[in-house]
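In this view, the complex is presented without one of its protein chains, the others remaining in place.
Let's turn to chain A:
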Amino acid sequence: MILDAHGHIGAWPDFLIPDPSAGGLVAMMDRLGIAAMGISDLLGVGPDAVEGNRRAFEAAAEHPGRFGVWQVYNPHHRTPLTDRPGVWGVKLHPDVHQCRLDDPLYEPVFALGLPVLAHGQTDSPWSDPAQFAAVAARHPEVPLLMGHTGLWPYGFARAARLVADHPGVLLEVCGSKITGRWISRLAALAGAERVVYGSDACFLDLRAGLGRVALAPLAETDRDLILGGNLARVLGGRLA
């Protein structure tokens, strides 16, 4: 079963996304054999988390079982969160919100205990992998997905090292700079059970993201873990 840990719907101001629709994602997921995707609405990542979360839940309701919702939490607005069915967890974007991942403003999120998917970016003042290690030390019981594994290739190995002793942290591998070869390397560095497939679609093309794992030089057992096994273990009963 293929599960996509990192997805979005909606437009983004920085560039043109030719197809930002939920329906377009589901049609492509059907063709590629992707069972479900965790999404946040890009409006929610941006200025309006409440409305973005409403849109994400609406898309999930329109396509039962195909979308889990990563509710966006804006630390400045203390966005209301829920643990209703269909929730996969909480999405944090420390860079967009300009609030460090290890800032106490996020403590209400980690106190909930829901899985957390956070943007991770090496050398960012907001989301450097070292901050994932710091948060994981405070909340070892919270599953924490490091989005993009730090984004920049020069930081991938360091990211894996920094969270090696924090088994609650998983390395999520979407991003335009990562390669299939690096995904294989991360599986060797961190263990395949710590690596999770995500695409970042519709922000990025779903096929390019899946292809990086599908065609990476990996053992098939490792590929299965990365493509869905690890995320299914984290989500447990949250999967519809």
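Assume contacts are C-beta pairs under 8 Å (C-beta built on N, C-alpha and C of every residue); 3 or more make two chains touch, one makes a residue touch a chain; residues count from 1.
Just so it is clear, contacts and distances are computed from a predicted model.
One chain of the complex is hidden; its UniProt record names it "Predicted metal-dependent hydrolase, TIM-barrel fold", one of "AzlD domain-containing protein", "Sugar ABC transporter permease", "Predicted metal-dependent hydrolase, TIM-barrel fold" or "Anti-sigma factor antagonist".
Among the residues A:Ile2, A:Ile17 or A:Val163, only A:Ile17 touches the chain that is left out of the figure.
Contact with the omitted chain, checked across A:Val163, A:Leu210 or A:Leu235, is made by A:Leu210.
Only one residue in the set A:Leu117, A:Val169 or A:Cys202 touches the chain that does not appear here, and it is A:Cys202.
Although one chain is not shown, part of chain A still touches it, namely residues 14-20, 24-25, 31-32, 153-154, 176, 178-182, 185, 201-217.
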